[in-house]
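The structure under discussion is supplied below as structure tokens; questions concerning it will follow.
A single protein chain has been omitted from the complex, and every remaining protein chain is retained in its original position.
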Amino acid sequence: MISGLAALILRAIVVLSGTAVITFALLWNAPGDPAQAIAMARFDALLTDEVIDQVREEAGLNQGFWTAFVAWLTPLLSLDFGHSAVTGREVLPDLLSAISFTFPLAFAGLAVGLVISIPLAIIAAKHPGGVIDRMAVAVASLGTAIPAYWLALILILVFTVQLAWLPAMGARTPAHAILPAMTLGFGVAASLTRIIRSGILEARGQPFLPALKRRGVPDKAIGKDHVAPHAAVPVVTVFGLELAFLLEGVVLVEVIFGRPGLGPFLVSAITSRDFPQVQAVVVLTALIFVTVNLAIDVIYRMIDPRIGSSDA
Amino acid sequence: MLSVDGVSVKRGPKLTLEDISLSLSPGKTLAVVGESGAGKSTLIATILGLLPPWKGTVTWCGAPVRACRPALVMQEPRSAFNPVLTLRRSVMEPLVARKTSIDPDRIDRLCSGLELDPTVLDRRPTEVSIGQAQRVGILRALVAAPPLVLFDEPLSALDAVTQKHTAGLIADLQREEGFAAMIVTHDLGYAVAHGDEIAVLRAGRIEEITTPASFAENPRTEYSRTLRDAAISLGALEAAV
Partner (left out) sequence: MHTLKASGLSAVRSGRTILHSTSITIEPGDRIGLVGSSGSGKSTLGHALIDDLRLQGVSVANVPQSPDEALDPLRSMAFHWHEAERALGLNRGSSDKAALFAALNIEGGDLRKRPWGWSRGMQQRFVIAMALIGRPALIVLDEPTSALDPVVAAMSMDLLDRHLKGTDTAMILITHDLGLAARRVSKLMVMHDGHLVEEAATEDLLERPSTAPAKALAAHRNWAELPC
């Protein structure tokens, strides 16, 4: 049997391959000439028939799906995303530039979310049903209901327009990331708080905890060594999903704050029908999701090896 | 009469039951004893007709055993019932499913035989004591008058005094109704006190089938002796003088 970790990595590779095949199949079956679509993916938007025929031969499109698939996939594997249909520039550097704005913001947003949700959840879980608990749950529910763009605009109104404490537009300085990070962070905190809280409450109900107490183990050690790890499992899931979501660029927030991240990149690529750019983001998204999920699975197995093992 | 002939059951590449042969007549009780993992649950599933044997046959009066609709009493009464339904609905469920009508007196008669107040049936499983829940489980098994009833550790969720009492009720009902009973248990005291025969199961095979007296006083195999000595050590059996 393949060892656990190798199996997970193998699975990730299979998912990525599947994504590639499906994406290409969509291309292949898109209305119009696949050769034209692929040619567009590789060169300029204005193509002569000769170029298209050349691509058709090169790409082996007269040789069937799989040969064409390989021809399409090969440049992608070396991160050659071709050239933008609109600007004619290479896609990869623009993509990397967009990533350089989005990724740090994503992590900052996540950090804000954690800083709010973890202490809030712990305090709420101390007295389940009590005042703070009910307040925390109410605020969390509110947080999921509030639209990000509304919160963003309110924050801009308060901190930039009224108080002039923080900048709003653009991404020139690290300070420019504060308001967008807060906007994202509140949304993240809303879901994380509830998950952490219920994770803690469930972990507290484990049957062996009274025995530990009677054995003389101090309460702090019980919380750290026995409650926290069990509570961590659902938290890791939600955390991972939020991370993946944020890494793809939260369009509304980035647009409102005028940050040139992945969100605006994708939107402008779609509206201008810039196929190579769109394709690059699709591939990147698949990669992010698969990687984050792989990381989650690995962390799960470290915490609780029973998960995913067949003889548990 | 129940006839198990050379039954072997496979799970993946492993044989969970190997060459099992036994028989059971109406009105008689066969106690099946053995350690955890010996295959007792697999044996029950096979005799109920839920698990097809890889080899061999399980028949009742010559026909495949499912035809006689054997009933099962399970170990944990509370998880044997749908917590949302009243006990009465759970008891009636198999009858409703088979569109069999039932003599209303029968339920009352069985209730009195199980020392159950009929109003208990209008409650939900979590609202009654565990002893009551287990007796309702027995009621449900007997309500359609099956000729064969299987018991999977029917007493282990009950305390010592209740165990003896419930075992007596089961024996009385068996005399009245005449069903054949196969009782799987790890309590050797119970097996010796109520079994007409004892089958010792070990690692999927039958070590021996013997009478209670002979098992208690003079076990034939070394393994049976270990079981018997363990039972004495735990106070379940009195040591032979």
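Letters A and B mark the chains as written, and numbering starts fresh at 1 in each.
Operating definition for what follows: contacts are C-beta pairs under 8 Å (C-beta built on N, C-alpha and C of every residue); 3 or more make two chains touch, one makes a residue touch a chain.
What you see is a predicted model, and the numbers here were worked out from it, not measured in a lab.
> Using the definition of touch stated at the top, determine which of B:25, B:82, B:211 or B:226 touches the missing chain.
The single option touching the absent chain is B:226.
> Touch as defined at the start, partner being the missing chain; which of B:108, B:122, B:172 or B:238 qualifies?
From the options B:108, B:122, B:172 or B:238, the contact with the absent chain belongs to B:238.
> Footprint of the hidden chain on chain A, which residues?
Residues in contact with the chain left out: 206-208, 210-212, 214-218, 221, 225-226, 229-230, 303-306, 312.
> Please output the residues of chain B touching the missing chain, sorted low to high.
With respect to the unshown chain, the touching residues of chain B are 35-36, 130, 156, 158-165, 168, 186-190, 192-194, 226-227, 229-231, 233-238.
Here is the rule we go by: only the chains that are shown with their structure count from here on.
> Whole-Å distance, chain A centre to chain B centre, using C-alpha means?
Here chain A and chain B have centroids separated by 55 Å.
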